[in-house]
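Sharing a structure here in structure tokens format.
Note that this complex is displayed minus one protein chain, with the remaining chains in position.
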Amino acid sequence: MIPTTARSGTIAGPAGFLAVVACGLALLFGAPHVTESFGLVQMTGFAALAMFALSQGFVWGYGGIMSFGQAAFLGLGGYAYAVSVINLGDSTLPVLIAIAVPMLFAAALGYFMFFGRISDAYVGVITLTVSVILFQLFNTTSGSQYRIGQAELGGFNGIPAIPVINRIGEPGEQLDIEGLWAVAMSALILVYVLLRAILASRLGRVIVAIRENETRAQLIGYDPRLYKLLAFTISAGIAGLAGCLYANWGGFISPTVFGLSMSAQVIIYVLVGGLGTLIGPMLGAVLIQSLIIAAGTQSMVDSNLGLGLVLVGFVLLVPEGLVPVARRLVVGAAERFTARKRATPGAEPAAANPALAEGGGR
Amino acid sequence: MNGLTAPRPLRPLLRAEGATMRFGGVTAVDAVDFTLDEVELRCLIGPNGAGKSTFFKMLTGQLTPSAGRIRFRDADITGAHPHEIARLGVGIKTQVPNVFNGLSVRENVFIAGGRRKSLARTKRFVDETLERLRLTAIAGRMVGQLAHGQRQWVEIATVLAQEPELILLDEPAAGMTHEEVHRTAELIREINRTHAVIVVEHDMPFIRMIAKTVTVFNQGRILMQDEVGRVLADQRVRDVYLGKQAA
Partner (left out) sequence: MDLVGLLGFNVFTGVATLALITLGLGVIYGMMRIINLAHGEFMMLGAYTAVVAVDAGVNIWVAMLVLPPLIVGLIGLLIERAVIRFLYGRMMDTMLATWGISLGLIGLVTTLYGNVVRGVSTPVGSFEIGRYGASLYSLVIIAAALAALGGMLALLRLTRFGLILRATMQNPRMAAALGVSPDRIYMATFALGAGLAGLAGGVLAPISGVSPAMGAAYIARAFITVLGGGPAIITGTGLAASLFGTINELVAFRTTPVIGDVVLLLAAVLLIRVLPQGITGRYLRRSL
């Protein structure tokens, strides 16, 4: 099945790609000069969540896989980092472990789902169920018997005082606020570039082709099960890295990272920003998260109510998301502008062919 | 089994033995024996529901036969996955066009043609295929926005780009204009110089344009198989098409 809301979604033009990377670099180097440390801490959190949104945007928007329990991988990444950095001291290996553990978990889960050839809806239900059960499981780990090496899992309270990433090979040299921002933002840019590269490669093209028409992809000779498994596993690794940064940002991690509202939040980032784009989910994460923070200062209404309304509202009214709508408005305005210019005598009206504009846009 | 007089090569390209497909209580394909030689062109005809498309799906692995065996050259492909059979060299244009609607014409052909080639070779090959099927002018268009006939051509292009040994075409002329039908017939004859082709079609003038040997399906079985002129003149075949049950 083709996701109804994922109509766009081939490769954005090189101009768009360069613009996004340039904006990212400007933020990376510019932000420390403009904001003080509180703002920088907040932006580090945004970067972690934007990376989480990228993982969801990739697997769902491009792979067409309804991974509705993406929080499972965020949580596994965060916990894997926390446990291993407490045990090992140096943070270099733990960062890699935070990527590897969710990937292995996703590969095992994905094997059963994709090679079992269950329907898309069932994939949604199972991934969601897995995250709920991980939430319950980690909630029950209070007490000193639940420890991995020197790290106590801590049940509902989670793991406090997680050591921040240090300079490679020097466990004493932990990053300060500015250093963590630099690491988080560079990682976000790198993940974005990596995903663009994957989507431009044969692997990415086949993943998108399978989203478009699984039967045809199969009849051409590609094994959809394998490519779905790859997309799912890659996205789990990205979510794991996001979880690692998230744990670094907060300095602690608790089972709420596995919670349904975490999975729902990332779905909302992607849906609001635009399914089938990469910039959309990142912008969606920053937008929604800013709204949650703004709403958090009042205590009249629970923030879940707002999130729920946003989700229902977007599904009903703006299923494409903001970025594709904005893109279409800009392209439409540009076309009208050129059409008016050409409406002078002797001009060829057919030149403003929407197909040409579209061909140039991807 | 039927009145073919030409001597057969020792090893056929494709051989189905007792191929059977049952859905619940319905037998859509009933113990069909079918043989196709290298570089042969075969037409399958028969009324709706005769089992032609089901038979195709068994050949491509989209359906696993309830009984019987299917061999492609030396390989037993009974119950193999569609992608495995495709890699052995079987390509199919399905009855309802199966294309990547959200991708451009060029991307459709690229994905089909690029499975085993380097990037540079794929690009050249894709350009040639687009040229051959006269799709170059619309190469940048989104396939979902094309007319039905054009999408048929895109699908045929993806099948050719896959460079299969055996090409299955399920109603390739459906929804095409008169002129397009002629071009399709021409193309099939050209493909057949180097590839084996099986065509399912209802359009009798079209069958006359391309056919050599024709196999007639009726109620899941092979009613007869012979040279095209004799088949189309046969009273049983006429009865089947007019709805009178000869059997």
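For clarity, chains are labelled A and B in written order, and residue numbers in each chain start from 1.
In this text, a residue touches a chain if its C-beta (ideal position, glycine included) is under 8 Å from a C-beta of that chain, and two chains touch if they have at least 3 such contacts.
In this text, all values refer to a predicted model and were calculated from it rather than measured experimentally.
Hidden chain, full complex: it touches shown chains A. Touch with the chain omitted from the figure is made, among A:Ser37, A:Asn87 or A:Gln136, by A:Gln136.
Only one of A:Leu27, A:Met43 or A:Met66 touches the absent chain when the whole complex is considered: A:Met66. Of the options A:Val21, A:Ala107, A:Val125 or A:Leu291, the residue whose C-beta touches the omitted chain is A:Val125. Mapped onto chain A, the footprint of the missing chain covers residues 1, 3-5, 66, 68, 109, 112-113, 115-122, 124-126, 128-130, 132-133, 135-137, 139-140, 259-261, 264, 267, 271, 300-313, 315-316, 319.
Here is the rule we go by: only the chains that are shown with their structure count from here on.
Chain A and chain B, compared by their mean Cα positions, are separated by 42 Å. Contact residues of chain A toward chain B in the complex are 2, 6-10, 202, 205-206, 208-209, 211-213, 215-224, 355-356, 358-359, 362.
Listed in rising order, the residues of chain B touching chain A in the complex are 60, 62, 81-83, 86-87, 91-92, 94, 98-104, 107, 110-112, 114-115, 140-142, 145, 155, 158, 162.
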